[in-house]
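Here's the structure, in structure tokens; my notes come after.
A single protein chain has been omitted; all remaining protein chains appear in their positions.
To keep things simple, chains are lettered A, B and C as they appear, and every chain counts its residues starting from 1.
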Amino acid sequence: MAILLTKDTKVLVQGITGNEGTFWTKHMLDAGTRIVAGVTPGKGGKQVHGVPVYNTVLEAVKKHGAEASVVFVPPAFAKDAVFEALDAGIKLVVLLADGVPLHDAMEIRALSRQLGATVLGPNTPGMASIGQAMLGFIPVWLTDVYRVGPVGVVARSGSLTNEVCSHIVAAGLGQSTFVGLGGDPVPGTRLTEVMRLFESDPATEALVIIGEVGGTMEEEAAEMIEKGEFTKPVVCFITGRSAPPGKKMGHAGAIITMGKGTVKGKEEALKKAGAMIATRPAEVGKLLKEALRC
Amino acid sequence: MAILLTKDTKVLVQGITGNEGTFWTKHMLDAGTRIVAGVTPGKGGKQVHGVPVYNTVLEAVKKHGAEASVVFVPPAFAKDAVFEALDAGIKLVVLLADGVPLHDAMEIRALSRQLGATVLGPNTPGMASIGQAMLGFIPVWLTDVYRVGPVGVVARSGSLTNEVCSHIVAAGLGQSTFVGLGGDPVPGTRLTEVMRLFESDPATEALVIIGEVGGTMEEEAAEMIEKGEFTKPVVCFITGRSAPPGKKMGHAGAIITMGKGTVKGKEEALKKAGAMIATRPAEVGKLLKEALRC
Amino acid sequence: MKLYEYEGKELFRRGGIPIPRGRVASTAEEAYSIAAEIGKEVVVKSQILQGGRGKAGGIKFASSPEEAKARAGELLGQKLKTEEIKKVLIEEKLDIAEEWYLSFTVDPAAGGPLLMVSRSGGVDVEEIALKSPERIVTEKINIFYGLMPFQARRAAFALGLEGNKVSELASLMLKLYRVFRQYDAELVEVNPLVVTSEGEFIAADAKVIIYDNALYRQKEFVKGPERFEDEREYRASQYGLSYVKLDGNIGVLCTGAGLTMTTLDLITYYGGRPANFLEFGGATYKNSYYALEIVLSDPDVKVVLINTFGLVARADVISEGLAQAIEELKPKVPIVASIRGTGEEEARKILESRVGLKLFPNVETAVQEAVRLAGAS
Partner (left out) sequence: MKLYEYEGKELFRRGGIPIPRGRVASTAEEAYSIAAEIGKEVVVKSQILQGGRGKAGGIKFASSPEEAKARAGELLGQKLKTEEIKKVLIEEKLDIAEEWYLSFTVDPAAGGPLLMVSRSGGVDVEEIALKSPERIVTEKINIFYGLMPFQARRAAFALGLEGNKVSELASLMLKLYRVFRQYDAELVEVNPLVVTSEGEFIAADAKVIIYDNALYRQKEFVKGPERFEDEREYRASQYGLSYVKLDGNIGVLCTGAGLTMTTLDLITYYGGRPANFLEFGGATYKNSYYALEIVLSDPDVKVVLINTFGLVARADVISEGLAQAIEELKPKVPIVASIRGTGEEEARKILESRVGLKLFPNVETAVQEAVRLAGAS
């Protein structure tokens, strides 16, 4: 098992005929992903790595029953592409684009919640259920980084995930599903929403949270653990201790944050809730072994 | 029992301090309606017929647990008032205003469906569960028009309802609940949606549909009956046989209607589905007695 | 409120939708100078509100400014389908390859905006819709986020378009939808949407209807007397009353559209003929004085039938207005009335004692009496 994505999930690639779309479709296919169709307006009738291409998502959904979509379109067209997928009944959308306008991101989150769908991103590296399928940019073929195992991983950043995952494998463990939330201010899906899925996934025995300075997602996770709504062992690595201070968002930013958002505050909240804290990526493996008593 | 509204439903009156609001609040109270609060922005703290007035719906809902709202505000403010009610969690809104802009009506219907709430109107005379409570302008005190009984009534027009209901009472019967859908092009709730409620209401043994020329609501009702989704006896009176032709809505109107919408077409569809057709209001009583075998 | 073609096209122009070059003229001289400006063959289009202008001879072609002047002179001031032609639109003659159809309207069943587009436009579009509904492509629109580019593209692909044509048509649709929303329209229709022989899309006609109940916030549009077929309809509209002239002799005043229609149906059922439709229920019941005055001003009316069974329309308030009108206007024709609903006791007192009007107990008996009186007159 896994969360959100298995080897049976029928996947659509939006923007499949672009450079990135074509390159990564190959990698996704190699990773076992069941890609049933691609969409690029105006390129209907073509094929990419043997995958049939359509002009509209609706057509692809009707002909192939696609359930998930990975979106390779430029930021300016991201909102339209995600709305098209959601409108056609797709329930999992991975939005890779980096540079989506904030107001578009708010609309994407609003529509996905309204329809009960899951959107990962914008600005996510994607997600992968290891050994089954991959959506996006995850180099699951690196065997010293990704291996099937009992550890769920959720992160805001991509390249750091590779680093952390390599330490999970070095410790003799492996991953069930990795979910990238994306690094933008308004992600389509928040940390606690993914944790709910990991909680009920039998393949996941422990969770690694890769967090970072700013925002309140890690604090929400701590609250969830404290309430007993997430019961599996959690190892956290929070980065950004020496990051330069972000752009000051007027007084409003400070009022909303109310002093939350520091690495120290996040670590304390998570520790208090019972999570284990890694101070360096290299510690994640050791802590996981402790947590899983192996 | 009844549908949507009982004597226990906690009711809010929006626009309670206006002339109409004050006048009809008295009648609604007299009809047994459990009015717990009123709202008029800027008049918070006053009382109308002993009902406390608040500045905002949220305050009234928090303090009194109001579940339904009847809206007495002018058409230009109708959308805002309905959105305020829905935002505060109200699940039944009766929007009386005649003259609401079409685009506002579309937004009202969209939001009510999104939130799973019921909005009656705009341009509805309201609704009443006879002997229990009344929302709007229904003269339930006219004992030769409204009397407790087993007949559900749903109508697009108000004054015609009085006429038809007087024939129901003249036949020795009475009503469970009357629902006015409102006469505007985009009502918040459609005929079949109300029929679904009557179908599962034990107090309703038969249904009177008061329809009119134009639109396709009666045809949808016929389809519902034909599919076996509405199983109680139905008596219909459809008005507008000699009405002057409406304003021509370009070609678009004709394309959408596709020849539907005539009184004759509606009557035939309903007859075919098994409903009884009254050609004059005075026939409704006789047909109901046949249908209920009394 | 229906807009004239030239008014609709002005909204299109503001919205960036391609329209033919041209302007509206009120005199033959203006027509001359506009045609001269355009400098090629032109069309002279009568500006009336009803459809079917072409078949009725309201559209002419002219290959020179002199000819445009002559054609405009012939049309201006004439009656076309009951309307006087006060303006003509002078436009370049398009090089038409195909005539398509495009509209935004409200889908009553869904309760939201609806896009309809077809490659088969022109005067036969309704017949095409009936015989080959698959040739009409539709998209239902979510009112909150509006027509999305993917929907516009999807419609264009469904029409079989390719390449640039997809985004050109999609862009035109998105602009037209903005017009629909911005002006509280109940209809925005382009028929024909012309495809020129160079492959350009041009809105050759414009039918725009602004929703009457939104005119209060669409202040640039004023529904003046020229928009009504009958002077009484205009006068009624000033009091918020819906009045339509019919060809019988029983003047009708009722509350509520439903009861009004039923009263007409019953008149017909009992062999009479209504002289009008007039509804004064809802928010305008206080204008019963004017309602009666308007009905009485129709010389065809031999008897007046008043049926009310008011809810919000309070019988006492209605009767007050009626009594005042009867006192002041001293009608020469008989009045038959059934006045029921909220406040009916007071109403009875006012009408019976003050103006001696005998009230009938219900709608049917009142209708029968009115039909009898109309036949006897």
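Going forward, a contact is a pair of C-beta atoms (placed from the backbone, for glycine too) under 8 Å apart; a residue touches a chain by one contact, two chains touch by 3 or more.
Remember, predicted model here, so these are calculated numbers, not experimental data.
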* Structure fact -> Among displayed chains, the one left out touches A, B, C
* **Selected from A:163, A:226 or A:268 as touching the chain missing from the view** => A:163
* Structure fact -> Out of A:15, A:38, A:125 or A:233, the sole contact with the unshown chain comes from A:125
* Among B:58, B:148 or B:292, which residue is in touch with the absent chain? -> B:58
* To do: With the missing chain put back, which residues of chain A would touch it? List them for me.
  => 20, 24, 27, 75-76, 96, 98-103, 105-107, 109-111, 113, 123, 125-126, 136-139, 142, 155-163, 166, 183, 185-187, 190, 210, 212-213, 215-216, 220, 239-244, 247-256, 258-259, 279-282
* Residue ranges of chain B at the interface with the undisplayed chain -> 41-42, 44, 55-58, 77, 80-81, 83-84, 87, 107, 111
* What residues on chain C make contact with the chain left out of this view? -> 144-145
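Everything below uses one rule, namely that only the chains that are shown with their structure count from here on.
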* Asked: Chain contact graph: line, ring, star, complete or other?
  -> line
* Structure fact -> So, in whole Å, the Cα centroid of chain A is separated from that of chain C by 54
* Measure off the straight-line distance from the CA centroid of chain A to the CA centroid of chain B, and report it in whole Å. => 47
